[in-house]
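Report on the structure given below.
Chains shown are a subset, placed as in the full complex.
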């Protein structure tokens, strides 16, 4: 099933720079693993913002929550999830 | 270039039923033509709402505006456009 | 899977009274059939409002959308869907 | 009587890690005791967020406030309470 997810990242300005760099590096690896596994189907940058729009393809709400709450940047994110259904005018 | 578009449809309840049915039929044909042309890349229903999330792939803002303002349901829609950039963690 | 759904009903004051009464009667039958089928697990009135909070237990986003968009009052509702995951502190 | 409660947790990033871990552990025990006592009837995670939707069954507003303000995470939560009435279409 498909889920539309918007993530807004707000890292506190006084976070330790080493922690920050490490967290961002782990976030990238984590995101790429999930893309390769076919779970994280789309990942786009919202132009001008430290934010993304994504589409996930997973088995259940629980699987999605496990993925999202495991994001290294999760403690610094606002996340908004919207379940997507098939549109009657969509082809293929 | 990619654009994220959300459309919320609000057809007035006192619209003539014939006009309504005709408009919806033309909307469907219009949407499918653009999907076949590769312009309307994704079209998903927001679960539980008369609304969709779409991704368009067009040459310019002007082309996108021409497409959206030509939608048969455009007079009854709230439309929100977000330009999408490449995400540094996206693969492929 | 569980979905939290809030529905706010806004019937236009100039809707034909016969249409209104018939729609509300069909809504009630529809809601009770789904409760008996185990799909519509909880249905509560929000105190003081023509609105409800519900919990649905269905197989997929598509099934939920089919149910919600088939509600006789759907054209007069604002609907908001939130997917629910298991809480780590929940027992049983 | 039933109350719908949404809780959004926002723990400050610079909270002492020991205090954080202890608070979360006490929160879990507290929530499970109240579930066993039949006061905290439902507890669901909002998918993708550090938040929950709950339903409480208590005797009075005062009892609910005592429960909620006693949550170990209460100082770091936004809480929203909605009283629930019986819905005329609800069965059983």
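In order of appearance the chains are A, B, C and D, and numbering begins at 1 in each one.
As a working rule, a contact is a pair of C-beta atoms (placed from the backbone, for glycine too) under 8 Å apart; a residue touches a chain by one contact, two chains touch by 3 or more.
Here the structure is a predicted model, which means the values were calculated and not measured.
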Copies of the one sequence in the complete structure-file complex, 4 being shown, number 10
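The rule is short, and it goes like this: only the chains that are shown with their structure count from here on.
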Chain A and chain C: spacing of chain centres that average the CA atoms, whole Å: 29
Centre distance in Å when chain A and chain B are each reduced to the mean of their C-alpha atoms: 24
Could you pull out the residues of chain C that touch at least 2 other chains? 2-3, 61, 64-65, 81-86
With touch defined as at the start, can you tell me which chain D residues reach chain A in the complex? 13-14, 45, 47-50
In their shared complex, chain C is touched by residues of chain D numbered 2, 4, 27-28, 31-32, 35-36, 42-47, 52-53, 55, 82-92
Which residues of chain C touch chain A in the complex? 1-3, 60-62, 64-65, 81-86
